[in-house]
Every structure is written in structure tokens, then in C-alpha cells.
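Every protein chain of the complex appears in place save one, which is left out.
Chain nomenclature is as follows: A and B, assigned in order of appearance, with residue numbering initiated at 1 for each chain independently.
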Amino acid sequence: MNHLATNFYEAASVILFGIGFMNLLLQNNLIKKFIGLNIMDTAVYLFLAAKGYIFGRVAPILTNGVVDADYYINPVPAGLVLTGIVVSVSVTAFSLALVQRLYKHYGTLNMDEIMKLSREEEGE
Amino acid sequence: MSTMSTVIQVILVLFLIASAIGVSVTGNLFMAVIIFMGYSSIMAIIWLFLESPDLAITEAAVGAGVDSVLFFLTLKKVHALKGTREG
Partner (left out) sequence: MALSEKKSFWQKLKAWIDGEEILINADKYISTREKPELPHFAKHFSTENVRSNKKLYRLMSVFVSLVFIGIMLITVTHLPTFGEASNPSNNEVAERYLEQGIEETGAINFVAGMILDYRAFDTFGESNVLFLAVICVVMLLKRDSKNISAAEDQENAEDDVFDMEDLKLILKKGSKTIAPLVILYGIYVVLNGHLSPGGGFSGGSIIGAGLILYSAANGQKKMQTFFTFRTFTLISVACLLTYCGCKSYSFFTGANHVGYEIPKGVPGAILSSGFILPLNICVGLIVACTMYGFYALFTKGEI
């Protein structure tokens, strides 16, 4: 329990991932499903960035001319997350474009109704 | 890490969880997107606490800026903005 309190960033990211997952499963509205997906994304980024942080060190940008690995935090997770954030935007844009097309075809954003209508269409 | 800084970080993280739950609970799509915007802004501050200023700038521009604009435009297209001019 004590360990969980010191690792609060990791614990929080796990809980956020769970909440996003629950959103993805439970929500009937497609837009809220995609907000849940975005929350899952940021939870993973938070976990990665928390793995790279080290107490008492500064951001990985040369300060006062110190070239020493013991002075800066780990730059690898920052690089990974930076590319991830921008890709998540393109994924969001693509999925929202799909949502607009679905709305244009079925006239609703409710997952269950869309499933029902598509089944009726198939049956014809 | 000083105690004060830890307390602030814990408060920010709790706010993150609260807004994530808020997105799930609220029935209004407009409110959900606004809460998600706040979530992204808090995330940008947390990146600063984790000594990653690159991520903070990107998250503030992308998460709170472009992402929410895309969500709002979708809401407009699907006629979900009640009480506004587009309603």
C-alpha cells in the first residue's frame, strides 16, 4: 500500500486506463467511446513519462554546459510519447470522420441502433 | 522532491481521475468534450512536473486545441449542440 502511494503516477495511469476501457465498453454513444479511447492513450503516455522521471534532475536540455548523464532525466520516454501524441490526433480525426459518415447514413450515433439498422439492411 | 510539490501533483492526478469519471457520467456530449479539454490542460501541467517541456507544449497545442476543435466540429455536424445557434 505504501509502495502504491510512492508510485502514484503509475497507479493513477492504470486507473485512468481502466476508466477509459470502461467508457469504451459501456458507452452507447460513439463520440464518448472515442473520448474514452483518448483517455486510454493519455494514460499510457503518463505511465511511460513517469518511468523516465528521476528525482532532483532537470529536463533533457543542456543547462550550464553540464554534459553528464547524472544531471538529466531519461530522454527516451519523452521521444516516444512525443510521436505518440501526434499520431493519436490523426487516429482521433480519422475515427471522427468515420462517425460523421455513419451519422450521414444512419442518422444516429447510438451504437445499438446502428447495429440494429445495419442488420435490417443486411436482411433485405 | 519537496512535500509541497508532491501534494500539488497528487491533487492534479486526482483531478485527472475526477474528470475522467466526469466524462463517463455526464449525459451531455458538449459537457463531455469541455471536460476532456480540461483533462488535456491538466495533463500539460503534469508533463511540466515530470520535467518534459516538449510534451507540455505539444499536449497543450494538440490535446486542448486541435483535438477539441475536431470534436466540436463533429458535434456540429451530427446536430448535438443543443442550446446554441447550431442546435
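Rule of thumb we're sticking to: a contact is a pair of C-beta atoms (placed from the backbone, for glycine too) under 8 Å apart; a residue touches a chain by one contact, two chains touch by 3 or more.
Everything numeric in this text was worked out from a predicted model, so none of it was measured.
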{"item": "Chains still shown that are in contact with the chain withheld from the display", "value": "A, B"}
{"item": "Residues of chain A (touch criterion as defined above) contacting the omitted chain", "value": "1, 3-4, 6-11, 14-15, 17-19, 21-22, 25-26, 50-55, 57, 59-62, 67-70, 72, 74-79, 82-83, 85-87, 89-91, 93-94, 96-98, 100-101, 104, 115"}
{"item": "Where the unshown chain meets chain B, residue by residue", "value": "1, 53-54, 56-58, 61-62, 65-66, 69-70, 73-74, 77"}
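Methods note: only the chains that are shown with their structure count from here on.
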{"item": "Inter-centroid spacing, chain B versus chain A (mean Cα positions, whole Å)", "value": "12"}
{"item": "Residues of chain A defined as touching chain B within the complex", "value": "8-9, 12, 15-16, 19-20, 22-23, 26-27, 29, 31-32, 35-36, 38-39, 42, 45-46, 49-50, 52-53, 55-59, 61, 73, 77-78, 81-82, 85-86, 89, 92-93, 96, 99-100, 103, 109"}
{"item": "Chain B to chain A touching residues, read off their complex", "value": "1, 9-10, 13, 16-17, 20-21, 23-24, 29, 32-33, 36, 39-40, 43, 46-47, 50-55, 58-59, 62-63, 66-67, 70-71, 74-75, 77-78, 80"}
